[in-house]
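The complex appears here minus one protein chain, its other protein chains still in place.
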């Protein structure tokens, strides 16, 4: 099995040296699901009923969190992101799917940024709705696609 | 169905007024699972093989993220946390369970802090191991227990 | 004229000692105006035309900035805010008024937090609309009301 | 009227994709005014009387805020700034003018950084002097000049 | 030898639980020295020659860093500081001494905040003067005094 690159030969954690890697255009797409009561989802999707736009608050939180990934994940490189977008869709009767797409022109990829955007957007949905449905759950936060780096084009099967 | 408290009558988002709520001791416990290849988990748990301590890096990231919850979740109140701890355990052959416990003496609870600690610890495990297992997945991020507020003692069934 | 309390006898800046001040409930209300083309304002207020909700983005930015006032204003005390809300209203044909209200139970007041919320909300309106109206202007950012401290109830005349 | 670029076709906010834009040298200059009592301004400008240097504190706050614009304005891109400077001048008897100039070599401009520097410098002047003049007001925060991007050279008339 | 309280029985790091500790007034005083060429110190102390006020920039940086200690030291509790001040004095011909005093009313002390204020003020002196004296050195960063907690009054001998 290959080594964990975030540790050196003595086991010390480090921010891996990307100085020699080429600057390329890179993209990552991640997704996650917020499972909730069907009534909670109806409430979220009916802006009349909800009075406000839960998903827009979650979207902004996710975009802002993507920009702070380097502050939150200890060994991540800080990156000047080119683009971040977040989309929501319905899954069955009782879940929302969140998908974040992040792009950068840099020496390393943005999969952590995409996963962070999904996670913080999901937690914000939870925060906005926890007064009506405390048992919501975040599921299946995962990388969907990644392109532009040395490791080639990854697409989850 | 009750209202979403984060919106006012016109649907404007707001940070809810907690000025009148009593200061009490509050606790929240949240959990999540990182699903991975069995070989990846063996690598993480064998510090000899991994060369470094993946879980300690993830634990610190989770603790630090708990302290920044008010910066990341738009309508969360900033809180002076009393305690944060994070524990890892094995689930089946191919998953790690993360549990975060947060305590505070304040006017509002810390469930978002506990969920944030779990999420960022999980993403840090992903970051540390993504070079060997890109398809890892974060699952079941959920509140387990919550005590100390007006809404009473919540324990997930 | 009284002294500037943020300097000591030698002229060194300092974070003023509030250790002896009583903890009381404090409120501050600040306002500001964004002057723009009438067409820009019509665009903002017609969510159909704008496609999105400029004011909700600005509101969230203002609320989040209020929480970070202690990080941005060098000699401000960090405060655990109880409540933040932001309201928009129309002024004439070509301006939007922003009003922020912040509350805290603490040893010092929150007028800087209210002014910061207004300023960052105003700049976010600018950012969202600058592609159609680069000459927008932020005007009249000022304290409207302040209560709860030793200096008494301030209401702008 | 052109579209607001920060929303997509469905009205979702997003960080606009600048991946294809060329890296060029860009500059933005913004200004603002702090209106105050004439006595307050005399106090600020007479370092003997004030005991400390209000404007230097405000200048540093403005420069540091410019660096954090991407953290504060939700859909702004994080940018590696080349230069930030802030100048103060007198206006009439009762006002100070603040002008910030920001430069970058990047795919997008720095007008938000310049406006943020002015706003936070102005609020810091307020904070430093509020114990003697609570009714100060920030006025006319606006872009003065902008160069280097696709939209050409903007100079306020 | 007593245990390191930041680790639990299994060696996991944690933010120690201070929930049961009484809220008391606490103070910490720390100091440090910046050793430099005598000519560099003359330059710093002669504001005419230096053109600007190196020590005021360093002071503000130190105060702002004290407020962010909980963000920087992984297991520190975030604290609502009551007061921060920083003083400079001359030592011999070629050194500046920095002393920071921090106060809080809380369940835990502020020695890390005082040490952080000294360290960041010292590094800022370095940054301001490195173009003329790259070999400056920060020395003797240490706690001088601490009062208000269970461990009693500490004064360095």
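Order of writing sets the chain letters: A, B, C, D and E. Residues in each chain are counted from 1.
In the analysis below, a contact is a pair of C-beta atoms (placed from the backbone, for glycine too) under 8 Å apart; a residue touches a chain by one contact, two chains touch by 3 or more.
Given the structure is predicted, the values throughout are model-derived calculations rather than measurements.
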- Could you list, sorted by label, every displayed chain in contact with the chain left out? A, B, D, E
- Task: Considering the whole complex rather than only what is displayed, give the residues of subunit B touching the chain that is not shown.
- Result: 52-53, 56-57, 60, 64
- What residue numbers in subunit E mark contact with the hidden partner chain? 1-13, 32, 39, 43, 47, 49-54, 57, 60-61, 64-65, 68, 72-76, 111-112, 115-116, 119-120, 122-124, 126-132, 134-143, 146, 151, 154, 156
- subunit D residues touching the omitted chain (full complex): 25, 56, 59-60, 63-64, 67-68, 80-87, 103-105
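In this text, only the chains that are shown with their structure count from here on.
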- If you take the chains that touch subunit B and keep only those that also touch subunit C, what is left? A, E
- Message: If I list every residue number at the interface of subunit D and subunit E, are over half of them used by both copies, so same, or under half, so different?
- Response: same
- Using mean CA coordinates as chain centres, what's the subunit B-subunit E distance in Å? 31
- Could you give the separation in Å between the centres of subunit A and subunit B, each centre being the mean of its C-alpha atoms? 15
- Indicate the residues of subunit C shared as contacts by at least two other chains. 8, 12-13, 52-53, 56-57, 60, 64, 68, 71, 74-75, 80
- Message: Can you tell me, using the touch rule above, whether these chains form a line, ring, star, complete graph or other shape?
- Response: other
